[in-house]
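What follows is a single structure, and I will ask about it in a moment.
Only a single protein chain was left out; the remaining protein chains are all shown in position.
This part shows subunit A:
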Amino acid sequence: MGNEEAVFFSRLLTELTLSFHIIYATIGVGIPLMIFIAQWVGIKKQDEHYILLARRWTRGFVITVAVGVVTGTAIGLQLSLLWPNFMQLAGNVIALPLFMETFAFFFEAIFLGIYLYTWDRFKDQRKHMLLLIPVAIGASFSAVFITMVNAFMNTPQGFDLENGVLVNVKPLVAMFNPAMPTKVAHVLSTAYMTSAFILASVGAFRLLKGSNHVYHKKALFLTMKIGLIFSIASAVIGDFSGKYLAEYQPEKLAAYEWHFETEEGAPLILFGVLKDNHEVKYALEIPYALSILAHGDPYAEVIGLDQFSEDVIPPLYIHYLFDLMVTIGMVVAMVSLVYVVGTWLRRRFVNANWFLWIVFTTGPLAMLAIEAGWWLTEVGRQPWVLRGMMRTADAATTSNHVDSMLLLFTGLYLVLGVGSVIVLTRMFRKNPVEQELADRHGEGR
């Protein structure tokens, strides 16, 4: 059968929806933890500023959750609408984590509703803070479960195909597949890191716009510390991801690194441009580094693309995405390190405008790295939707209307994207911190 146009547009629509959803999803996973930390610090130090921080972050969070929920509903349905053959198989084998994810959503949604409307209802602030724990757990677990599904697409296992019939289905084996540990850990830690840097960007922006309130400085210091911790964690876990790839998906790793010949003591290629005939120009070669990334041993052998037939090798442009992600990871980790150390040592430059501008870029950069990371791993899995089992081209719908649906959803995401930005900026501009602090003291607190 086959319908090339439908495959093409289904891909485009999936890419669009996921790329848009992941922005809000990442914020949705990370921010509850940040709110929790702020409220906890506030209660422990008896510092009104941190409590207000938690309150204001929550208010913004509600808006991003709303867009996350509706775009997530879209992708959830689109998976069946655009990839019916894939979902039929996935439903048989990997439905368990998908199903458990809905419970995580349920849990999060219920407690978020309660948390939002009970700020001043408890005498003991700590009780209110406890309500946030299920929200944070629900958000993180929805990421864990959905990432398990994505890991399964990279290392499908837990079933046998006999004459086209699925037999011996083992849901738990499918769920705990080899790609799962590194993927889940990397997704979580990058989500926490990105959320911290986004909040840091907001704080830096307020300071740049002339507010000199200590509230923003406290916010900035707290988020930069969290960002630093999770960016180090992300780099370490990223290194484990490389080792996982070398063992289970060597063609993917070789494509990331433009590693064409199998060799021992392989160098890591950074940056560069790919010319015809696998010629790499303007690159930075770090001797032995690829062997270290892949096996933790400078002399180990790393399998190259020469071992694979042309039709299972992913597009080679993903190397640029890999460089982008890793470079951003290094840069933002450095910025936060300098900020945190500079603040401890009471250096003046941390509050200088030029440095605040640099701090401001960390949030958008981290989000860019998230996008790069997903594109990298998804395109790196091509031509497979289920590696070694089902090709993307065979999974798609045969409907003739995918192109008009692409237009429809493009319009939707434009409206949602612009709408959420307008609402968020208005919300905080109309109600500056100084005003709110004054109001709250006016109430006799």
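Simple rule for what comes next: a residue touches a chain if its C-beta (ideal position, glycine included) is under 8 Å from a C-beta of that chain, and two chains touch if they have at least 3 such contacts; residues count from 1.
Heads up, the rule we're going with is that contacts and distances are computed from a predicted model.
Asks: Looking only at the UniProt record of the hidden chain, which name from "TRAP transporter small permease protein", "Cytochrome d ubiquinol oxidase subunit II", "Peptide/nickel transport system substrate-binding protein" or "Ferredoxin" is the right one?
Replies: Protein name of the absent chain (UniProt record): "Cytochrome d ubiquinol oxidase subunit II".
Asks: Of the residues A:43, A:100, A:208 or A:368, I need the one that contacts the missing chain.
Replies: The missing chain is touched by A:100.
Asks: For the chain left out of this view, which of A:270, A:337 or A:412 touches it?
Replies: A:412
Asks: Out of A:41, A:66 or A:437, which touches the unshown chain?
Replies: With A:41, A:66 or A:437 as choices, the missing chain is touched by A:66.
Asks: Could I get the residues of subunit A that touch the absent chain, sorted low to high?
Replies: 1, 59, 62-63, 65-67, 69-74, 76-78, 80-85, 87-93, 95-96, 98-103, 105-107, 109-114, 116-118, 121, 134, 166-167, 169-172, 397-399, 401-402, 404-405, 408-409, 412, 415-416, 419-420, 422-424, 426-427, 430
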